[in-house]
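Of the protein chains in this complex, one is absent; all others appear in place.
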Amino acid sequence: MGNYIPSTQEERAEMLKAVGVGSFDELYAVVPPDMKVDKLNIPDGKSELEVSEIIRGLAAKNKVYGSIFRGAGAYNHYIPSIVKSVTGKEEFLTAYTPYQAEISQGILQSIFEYQTMICELTDMDVSNASVYDGASAAAEAVAMCNTRKRKKAVISGAANPMVIQTILTYCEGSDTETVVVPAKNGKTDLEALKEAMDEKTAGVFVQQPSYFGQIEDAEAIGAAAHEAGAKYIMGIYPIAGAVLKSPRECGADVVTGEGQPLGMSLAFGGPYLGFMACTHDMMRQLPGRIVGETTDVDYNRAYVLTLQAREQHIRREKASSNICSNQALCAMTAAVYMTTMGTTGMKQTAGLCYSKAHYAAEQISKIAGFELVNDGDFFNEFVTKTPCAADVVLKKLADADILGGYPVEEGILWCVTEMNSKAQIDALTTVLKEVRA
Amino acid sequence: MSNLENLKYSKSHEWVEETGENTVKIGLTDFAQHELGDLVFANLPEVGDDVTVEEAFADVESVKAVSDVFSPVTGVVSAVNEELMDNPQKINEDPYGAWFIEVKEVSDREELLDSEAYKKFCEEEA
């Protein structure tokens, strides 16, 4: 049996005596006797070695693919070695929310630097210290646009279905009206979007690139949102964000996104990172922790949690969000990643994704039955038709140690990143040709 | 703690100045700003909003607290002191200069105290 308790039996007896009780049972005298658990029906405790073997056994039951052509919300990007070396440092790992600023400058400064990098990436004025993930960030962004007079969200159906679902669930909670406008040709249907907007519309959510990888005309959508008097929320893919027209250039008021591509493993869906940034005008509506610069009594520069009167521990039921933590370690991961890559590296990653995806699309779509479904330009994801059931194709690829694209209504949604060498892409097309044959 | 003779006061520590027929300016008293401590933000309504007697129309934030500001009158907001958005410290420095809003078409008002009565009221509260 294992535990992590340092005190010895003798010390425990001594302490019980000091407290004035005869046993542990007496400490729990206030718990009604018939409620007390006799013995938990779970296994006996185990040694570290045994537990290590059990969990390694479970990990071994998963298939980790040699090459991955699947994205759809989680992306296989290269993680530089220094990222895990930094975030594994025990001080960062075992600290909590930096309530005591004097002994938390490390965490606070790292968040301040993260906020700056997110503002640079999104071209916005203010970033928070992060939220749970990209989907909950989008849902929080929708909530922050609500006003007394406007409480309706218009959502592009070309966004990731899980993001849409999360927005809808949050809106159900806050009784916010929602309209999801079906996608057209893998993109936002601008005309239908315009029609869905009215004088009650508070926010419009669009994802760039779309779930289907298509590059949206984000500027035109932003103009339409503003014409209707609504705020414009853009959900962006941070890798593409380094090169595509910036959210500010597109008129965004709030920018959200899934930060996982910035140095986090696929990890079966989490922990990931939700980033959120906005214009200066929206600063007071931004939920979550925010770190600001100040000075100490000796006029040294220092950092502190600020604008806290927005938050739940002060506003309680009047707070617009209940969030009281951030994904600090994931935010640090993203900051180390963006620092290591630098401006050049971020652009290089984006360029590799774009070039390799276009090469792959060209090669795959040459194969009969795998034609491209949409004709607009795409970033690093694209949908092809499939000549037979998608699962047949994917099974064949799995046998070759390849995780193929994700099955969607119109075929298969492929994703290509810098991790996919030309050799991997050629191996993929070789298998696909066999499917046809 | 100082009060001004020409103003009326509410028990929730707002001051009211008559600025015209059925028009008043509203702010926070010196007593209130002292109790609240260093203010860092004032959240104000917009011109055209309705305010209702004894209901909150604004809130003010210190570092560790947020407090509602109540309207002593019912009416329509005709002007907002935008300066407070950028310089909330003005409420601490010059509470009777730092008006929050001007309200026109005043149709209802709570019973207000004069300077002397308000001074007594504050002494009891403290």
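Should a chain be cited, it is by its letter among A and B, assigned in written order, with residues numbered from 1 in that chain.
Everything that follows uses one rule, which is that a contact is a pair of C-beta atoms (placed from the backbone, for glycine too) under 8 Å apart; a residue touches a chain by one contact, two chains touch by 3 or more.
Everything below uses one rule, namely that contacts and distances are computed from a predicted model.
According to UniProt, what is the chain that's been left out of this complex called? Choose from "Ubiquinol-cytochrome c reductase iron-sulfur subunit", "Probable glycine dehydrogenase (decarboxylating) subunit 2", "Ion-translocating oxidoreductase complex subunit D" or "Electron transport complex protein RnfA".
Cross-referencing UniProt, the chain left out corresponds to "Probable glycine dehydrogenase (decarboxylating) subunit 2".
Please provide the labels of all shown chains that the missing chain touches.
Looking at the entire complex, the absent chain's contacts are A, B.
Please pick, from A:N185, A:T339, A:S365 or A:T429, the residue that touches the omitted chain in the full complex.
A:T339
To test your reading of the contact rule: which positions on subunit B touch the chain that is missing from view?
38, 40-41, 61-64, 88-89
As a working rule, only the chains that are shown with their structure count from here on.
CA centre of subunit A versus CA centre of subunit B: separation in Å?
A distance of 44 Å separates the two centres.
Spell out the part of subunit B that touches subunit A in their complex, as residue ranges.
So the residues of subunit B touching subunit A come out as 40-41, 43, 61-66.
Please output the residues of subunit A touching subunit B within their complex, sorted ascending.
284, 307-309, 314-315, 318
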